[in-house]
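Here the structure is laid out as structure tokens; the discussion comes afterwards.
What you see is the complex with one protein chain gone and the rest in place.
Chain IDs A and B follow the sequence of writing; residue 1 opens each chain.
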Amino acid sequence: MLLIALGLFLLALLGAPLFAIIAAGALLGYQRAEIDLAALAVEVFRLAEMPVLLAIPLFTLAGYLLGESGAPRRLVNLTQALFGWLPGSLAAVALVACAFFTAFTGASGVTIVALGALLYPALQQAGYDEHFNLGLITTSGSLGLLFAPSLPLILYGIVAQQTEVGRGVGIDQLFVAGLLPGLLMLVLLLGYAFWHSRRLPRERKTAAVGPGRALVDAAWELPLPFIVLGGIYSGYFAVSEAAAVTALYVLVVEVVILREITLLQLPGIVRQAMVMVGGILIILGVSLASTNVLIDAGVPERLFDWVQAHVSSRLTFLLWLNLFLLLLGCLLDIFSALVLVVPLILPVAVGFNVDPLHLGIIFLANMQIGYLTPPVGLNLFIASYRFDQPILTLYRATLPFLLLLLFCVLLITYWPWLSLGLVGG
Amino acid sequence: MTRFFAGLERLGRGLENLLLCALLLVMVALAVWQIIARNFFDGGFLWADEFLKLLLLWLGLAGAVVASGEGKQIKIDVLSRFLPERFTALSELVTALFTAAVCVLCAWHAGRFVLMERDFGSTLLGNLPAWIFQAAIPLAFGLIAVRYLAAAGRRLFELIAKEPPCS
Partner (left out) sequence: VTLKLGTLAPEGAAWMNEMRRGATEIKERTAGRVEIKLYGGGVMGNEKSMLRKIRIGQLQGGAFTGGGLADVYPDLSLYGLPLLFDSLEEIDAVRADFDPLLRAGLEEHGFVSFGFAEGGFALLMGNRPIVRLDDMKGQKLWVPEGDTVTSAVMEELGLSPISLPISDVLTGLQTGLVHIVGVSPIGALAFQWHTKVKYVTEAPMAYLCAVLVIDRKAFDKIDEADRLIVREVMERVYQGFDRQNRLDEAAALAALRKQGLNFVTPQSGEVARMRERAQGAMERLSAQGAYSPELYRRIVDLLRERRSGSKP
């Protein structure tokens, strides 16, 4: 048994698709429990029984369309026009624009590719040192993960709802819970950026266009956050409906009104977006089966008993949780980590009186750091590829940002109010 | 001959794109229509929500098949970044064969599940037979298996071709 597990682990490290590893694990588990292997298909079919899942392809489509359109440029112009008078403004622009963009594209690397291409040369020109630039762009690639409607946030809600622990986890509540922690990260990084660039010459009017013009240019994209958040909180839309409206809105704006994406380009973009969605959904599907194997064998209860026997207080539990999640984030992709681990730790965490919403924010904040941690943080590789820099340079460049985010994660973990204060009830 | 295969590849790609676009656009249209109907026409289709979820399953599976064809499934891929090139082809061969084998197993058992559902006469969307919708699962796993078998074949070919004549 141990041998098989080791073999699967090795295959995973060699680059076998995670869905295949998880499916193999599930099939073996069913076999051992003498359950008909058709159970795997029963679980995969449950994808068609989950509410809110619909939001995933719809928001992803919107994000990819935005990425391919002129929206990133307009967004940078706008933030620049607004913050341009500040010393270190360009760094601030990068952070704010990336956070906004990541919320829509779900930290899929799209941010680095789409916005990095604009911001990296601009930062270079403004005289920021190279390491700072690289670190900033790489870090920004996952900044905004905690803001609605980010995909990982939605997926956490879906997985938590499947794990059902007495009180449900509403996606709309998660959106609120992520607000302050996300802002905390943003503000701290902004502070660091200003501090770092305090000695830079005050940028001359670097903005490409004036504030009025920039506002008019971005007039079509600006309503997006209001459609998503306003629609949901005013009670006008359910989450998946907001996703549908957003997708249609972006489609009409970019293809019909602004015509930045031609009809001929559309199939290619849809394809890219759905490749990502398919990759996530098939992992979710087979992980329903692997979770089912664990539940069938009563593993969550045993895990809970074990943890309770070895960990005495909530505080130590949270400490171990942080360590565990950081390690996990270094190894696993965020989506795989979500579907594999949340069903196991959620019941344990709830047993230690950790609110499911708070756990979600802790989880994602840790995972966000995982994007940056050597040796395998995904953003490091994307940036290394995109800006043609050796990976070791990126390890060093991101370190100060990494430490700042680590501090944020500790605050988020041990100060639950940050996540729960606005949710109420 | 190669031109024939290239053409076939292009045709397949076009069909995939068409399928993905169709599924996604129907999904967007139906979901938005439901909102409009609810707010302005005091109606909407009773079956729409269930159907949207089935569309999602299909879209996800179709996306997974396409991702497999492009080698874009999510993976950890730690070691391969640090391995010598020669070894990479070998590890790709092994992992592709493994993935294909797992998918064949999944497809087989999913197929049995679909047959069971047909024999039992499960229904969805009111009175339609459920197995028609569920058949997408074995089909997708089967296609993914084919994709990885093809990838394995290519790697094997590379390995043999690159082999020095006498060593």
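One rule holds for everything that comes next: a residue touches a chain if its C-beta (ideal position, glycine included) is under 8 Å from a C-beta of that chain, and two chains touch if they have at least 3 such contacts.
Predicted model, so just to flag it, every value in this text is computed and none were measured.
Asks: One chain isn't shown here. Among A:238, A:270, A:402 or A:420, which residue touches it?
Replies: A:238
Asks: Specify the residue from the set A:51, A:211, A:225 or A:374 that touches the hidden chain.
Replies: Going through A:51, A:211, A:225 or A:374 one by one, A:51 is the residue touching the chain not shown.
Asks: Which residue, A:38, A:58 or A:247, contacts the hidden chain when the whole complex is considered?
Replies: Reading the full complex, the residue touching the unseen chain is A:38.
Asks: Contact with the hidden chain only, please: which chain B residues?
Replies: Considering the whole complex, chain B reaches the absent chain at 38, 42-44, 46, 49-50, 113, 116-117, 120, 122-123, 126.
Asks: Residues on chain A that touch the omitted chain in the whole complex?
Replies: Output for chain A: 35-36, 38-39, 42-43, 45-46, 49, 51, 161-166, 168, 170, 172, 235-239, 241, 292, 295-296, 298.
As a working rule, only the chains that are shown with their structure count from here on.
Asks: Across the complex, what residues on chain A touch chain B?
Replies: 11-20, 23-24, 27, 36-38, 40-42, 44-45, 47-50, 53-54, 57-58, 61, 237, 240-241, 243-245, 247-248, 251, 266-268, 270-271, 274-283, 285-286, 331-333, 335-336, 375-376, 381
Asks: Which residues of chain B touch chain A in the complex?
Replies: So the residues of chain B in touch with chain A come to 16-18, 20-21, 24, 27-28, 31-32, 34-35, 52-54, 56-57, 59-68, 70, 72-81, 91-92, 94-95, 98-99, 102-103, 105-106, 109-110, 112-114, 116, 133-134, 137-138.
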